[in-house]
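First the structure, which I've put down as structure tokens, then a few questions once you've had a look.
Subset of chains shown; positions unchanged.
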Amino acid sequence: MTPRQRQRLIYRRRAPVGAPPGTLVADTNASPTAIRLTSISEEGATEKTAATVDDIRAALDSGGRVWVDVTGLADIETISAIGSLFSIDPLALEDVVNTNQRPKVDGYDTHALVVMHMFDGTSGHSKEQVSIVFDKKHVVTFQERPGDCLDPVRKRLAVPHGRFAKRGAAYLVYAILDTILDAYFPMLERIGEHLEEIEDEIAADPDPLDVKRLHSLKRELLIIKRALWPTREMLSALTREEFQLVPRDVARFLRDTYDHAVQLIEMVETYRELATGLYDLYLSSVSTRMNEVMKVLTIVATIFIPLSFLAGVWGMNFNPDASPWNMPELGAYYGYPAALASMLVVGLGLLAFFRWKRWM
Amino acid sequence: MTPRQRQRLIYRRRAPVGAPPGTLVADTNASPTAIRLTSISEEGATEKTAATVDDIRAALDSGGRVWVDVTGLADIETISAIGSLFSIDPLALEDVVNTNQRPKVDGYDTHALVVMHMFDGTSGHSKEQVSIVFDKKHVVTFQERPGDCLDPVRKRLAVPHGRFAKRGAAYLVYAILDTILDAYFPMLERIGEHLEEIEDEIAADPDPLDVKRLHSLKRELLIIKRALWPTREMLSALTREEFQLVPRDVARFLRDTYDHAVQLIEMVETYRELATGLYDLYLSSVSTRMNEVMKVLTIVATIFIPLSFLAGVWGMNFNPDASPWNMPELGAYYGYPAALASMLVVGLGLLAFFRWKRWM
Amino acid sequence: MTPRQRQRLIYRRRAPVGAPPGTLVADTNASPTAIRLTSISEEGATEKTAATVDDIRAALDSGGRVWVDVTGLADIETISAIGSLFSIDPLALEDVVNTNQRPKVDGYDTHALVVMHMFDGTSGHSKEQVSIVFDKKHVVTFQERPGDCLDPVRKRLAVPHGRFAKRGAAYLVYAILDTILDAYFPMLERIGEHLEEIEDEIAADPDPLDVKRLHSLKRELLIIKRALWPTREMLSALTREEFQLVPRDVARFLRDTYDHAVQLIEMVETYRELATGLYDLYLSSVSTRMNEVMKVLTIVATIFIPLSFLAGVWGMNFNPDASPWNMPELGAYYGYPAALASMLVVGLGLLAFFRWKRWM
Amino acid sequence: MTPRQRQRLIYRRRAPVGAPPGTLVADTNASPTAIRLTSISEEGATEKTAATVDDIRAALDSGGRVWVDVTGLADIETISAIGSLFSIDPLALEDVVNTNQRPKVDGYDTHALVVMHMFDGTSGHSKEQVSIVFDKKHVVTFQERPGDCLDPVRKRLAVPHGRFAKRGAAYLVYAILDTILDAYFPMLERIGEHLEEIEDEIAADPDPLDVKRLHSLKRELLIIKRALWPTREMLSALTREEFQLVPRDVARFLRDTYDHAVQLIEMVETYRELATGLYDLYLSSVSTRMNEVMKVLTIVATIFIPLSFLAGVWGMNFNPDASPWNMPELGAYYGYPAALASMLVVGLGLLAFFRWKRWM
């Protein structure tokens, strides 16, 4: 895994320390800004890519409902202009541009800001902040990068006389949030499949690579967990009765989305616990295997070391001619067979001892 | 343990990402749908297996109380038809079909949806979602697979002038929930017995297999825990006074079921803690055993390595004839016995050292 | 520790799965039922062991206050009869017979059920469920086995004009609960003493047996913890003002009992944490000791292996007569002393290296 | 560390199991009782050591305000007499004598009991229960042993026209509690210094003794933690508006003491986490060091074992005269140098292999 491919864990703030509130500073790595303008009407939505701020102004002046989808946050000027068009609070715009926000909902006088994290399959499941500003009529979304999972929403918008035409902005916001959250499921399923693979591998043949893969999955689960817990709170806040911008019938759908968030958190926690269990299983498998190897060394060494000593003794050069005490066995008639026999006895004795001690 | 036999940990959602709420999509692995229709009356219930939607409609038109038990969720059309007959909310029906719901209760205008997990002994204790929709009069249950633990309820229903005849739908729901929860007890007892077996084995002779069995028991306990915690919440919600569909006298029985859920959670937590303790015990047993083996190697090697060195020295071929300094001991009268004696002294000295250091 | 002596961790439910609420089924291992009837009056209590249901009925008819102490739960008929005499709710009786209840208090219309766990010194501190049913006047206790720690209560009851005569049933219930809870203290003190013993042993000479003893103490603490946490809740519920059966002056004593429960929980938690710390201490002591042993092997082996190699070289049989290049050192005048000296130099050099590396 | 010096972890209750509430039984190890009577007036307090119960009665009869400081709890009679003089509730007196109470505050009709733990520098920081009974006018303190940290309070009391003269009993109680809590700081600072010492030692040269010291510090922190958590609750209860015996201006000072308790808890938690981190650091340092040692063994052994084998081969006694196939190399002209060279090649090859594998 190269550092490139890893999910970013280092958060960066762009505005210099001590800047006044509402200061907008673009990230140096931000993608170029592009606008997709969707005008919503009874006849189905019409979409204009590469729209300009003037297009939006014209659409607003004509009294229609719009969804402005801004991709890439490099162009601070355009973002400020859109902010002015929809009278977005400067603090909300600052959170849009500083893309390290936790998922949250901030209510302002006439509008609200919802921040969510999108793990988009189109770009290798890397995290992206999606900020959604909406009032009773219009929705503005800000994404960090081009490419998202919202095409099903766009298709459903295009259907004439669909649900979107009849309902207000809150239903569109619900559809966007639900779709982004739905995209967590395949990602988690992939992680779950990896975990089961690793489980099978560890059971069959534990490999140091398994630990690295486990570590990287736990890292991913950590990031997803950090995204999901505040998402649950955010969805719960959106469905509360005090929240005026969301009508009761949409809140009912959002409660379903909230259920999905709880289900996802459950999955993440289950997977995290499973990963920890697998780590323990790996450690004990490896140590079991190591123990087996060590036992063989122990047994072979412990049997042959005394035998080698005996061979060494009878290989000494004491001069039998100098004295009858000097290695008389070397000249004995059955000296060699007796020596071999004694070695055999010692070796078998040690083997028997190991068996008796149940070390084999 | 083959992947087949393992409890599934990978959750899958069926509806495509971004589908509108209430979309019903059958799981490709879903069992074929079968309906068992039970008409409840003062004279005891009559049961019709392999019933059709028309049978249900007829029973409803005749004004009787029914329990519709749907097994297998492959036939979306039939399920939708049943949903229409009982005016079940589309969101509730979606949860019935997407069988990864957590246990929960969702109240709708005239009816409620209760989701619970059944670990059915008849199919090897694998998890199955049971969804129960009920209003004041009727009960509809949806099971993932044929085979369940509800036969005692069916027998009691068949008794003429029994409790079921006099009480409404809520009492039947209570009986179903209580029976499903009761079936957790033998499953947990089996796990407890396995744990005690493993405890005895680890105490007697720790085996790497024990860790694998522990891991698989912890995995099962994890799944059961995930099923029980929300079940407790669900039962607590059902017994609350605000919940209109459950009369006070049934709520009183449900509080007993709630007590059982708490007891089960307690068992699960105790077993999980015990499993962790057993894992520690295993590790320390194995390392104790390994240490013993290693000590023998150490002692044997440490004693014989210096002795072999001595034998090696006296096995060198320096020529005693070339100089009086060259290995004169080889020609000494008591050279060999002295050499053996010195080896004995060194060996016994090392043994004594080890004993003194308490390494034996 | 034989399985016999271990605290039971496997819970069993007796009533078959799906039985209607209130079904009484005796445990096959239940002790035979015996009744001890205590009639309480101003002149002190009179006790009748081996009483019958008729005795109780007579006592009740005479208008006196009674404490019925039932030991052994094998005789379902008798228990039902007592239940009828005191109009005990069927659900309460079911909990009395299914002796796996958590400590709890259940309020019924005219009476209440208190469940508590007794660890009775008379039977080796094994767990026993004590169920106490009481109304304003009478107390019925159900114990699993003969033998308990309630004799001090019985003695105080026998005193004429004592506190018991003046106060109602609640004070007797308080005395029973307080006495049962008091009996936890000596049990925990024993565990604390064992822990301090193990601590001393590990500090002096760690032994694999210590881990087994720690495991068994942690197991006991786990069971006691599971008994104490709900006991605290139960006592707190009994002292609440809403609880009508307990007058304010008795609630004041019960708050003292509650304090004891908190103190006991504190002890259990302290002991559990201490046991975990001891386990870590054991592991590090053992690994320290193992490391010492391994270091000696390493040093001895590392020093003598090169020396043995040298002796092996000079023990080779290359023929010096065949060529002046062939082992001329063997015929050198100071060959042998030089060889020994070079071995000494190598050996001491390695020793110095080890010392320099601080490995000794 | 001898068992003597260790903080006691074994709690003991004195009153026999099942005794009626309010029974006073002295601990067999209790210190002899001594009374120090302080009469508080506008002109500064006057102190009488070795006072008797009659002295107290006289002081009370004269209408003055007193602080009765009882040291040693052996003399139950005297303690009961003092209890009667100040009409102390029997349950409160029982808690005074049974010195295993958690820190707490118990409100009675006219007075309150505050229990706190004093870790007194004068007796080696061993734990001591201080019980404080006070009403609007008088304060009675009970200490387990002579020697305490309250001398600064006594000095400030002796100052004429000081704060104590003007304020009631609650201010004196505040001063006592604050002083006892202040004495926790030097004790924790000492622990913190020990931890930093151990940290330096582990970084430089990990020693098994460090683990024993860590264990003993964690044990101390465990005891202090158990004392501080309920102390915080106790202080919070004292400052609550419902608590009538403490006027608002004193509650303000007590809130400051409460802040200190929170600060102390923070310190304890930080130290506990640090100790755990140090334990991990120790383990990894030791295993790093062990690994180094083992690597040297491995490399030396792995290089010399094959070489010794070669030397052994050429040391075999096959008779070259019997056949031209029998060890002709022994008689070759360059046999010996070639043998040495081949050994050198094998040795260097193995070294190169280890370097290439980065095992050195």
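Labels A, B, C and D are assigned to the chains in the order they are written; within every chain, residues are numbered from 1.
Just so we're on the same page, a contact is a pair of C-beta atoms (placed from the backbone, for glycine too) under 8 Å apart; a residue touches a chain by one contact, two chains touch by 3 or more.
Because the structure is predicted, anything quoted here is derived from the model rather than measured.
Chemist: How many copies of the one sequence build the whole complex, if 4 are shown?
Modeler: Number of identical chains in the whole complex: 5.
The definition used in the following text is that only the chains that are shown with their structure count from here on.
Chemist: Which other chains touch chain A while also touching chain C?
Modeler: Correct list: B.
Chemist: Using the average of all C-alpha atoms in each chain as its centre, how far is it in Å between chain B and chain D?
Modeler: 41
Chemist: Report, in whole Å, the distance between the mean C-alpha point of chain A and the mean C-alpha point of chain B.
Modeler: 25
Chemist: Quick check: what residues of chain D touch more than one other chain, meaning two or more?
Modeler: Where chain D meets two or more other chains at a single residue, that happens at 315.
Chemist: Mapping chain-to-chain touches, which pattern fits: line, ring, star, complete or other?
Modeler: Graph shape, chains as nodes and touching pairs as edges: a line.
Chemist: Can you name every pair of chains that touch?
Modeler: Final set of chain pairs in contact is A-B, B-C, C-D.
Chemist: Can you tell me which positions in chain B touch chain A when the two form their complex?
Modeler: Residues in contact with chain A: 1, 3, 9-13, 16-21, 91, 94-95, 100-102, 104, 205, 208, 211-212, 215, 218-219, 222, 226, 279, 282-283, 286, 290, 292-294, 296-297, 300-301, 304-305, 307-308, 311-312, 314-317, 320, 327, 329-337, 339-340, 343.
Chemist: Residue numbers of chain B touching chain C in their complex, please.
Modeler: Residues of chain B touching chain C: 149-153, 156, 163, 175, 178-179, 182-183, 185-186, 188-189, 192-193, 195-196, 200, 203, 252-253, 256, 259, 262-263, 266-267, 270-271, 273-274, 277, 280-281, 284-285, 287-288, 291, 294-295, 297-298, 301-302, 305-306, 308-309, 312-313, 315-319, 322-323, 325-327, 357-359.
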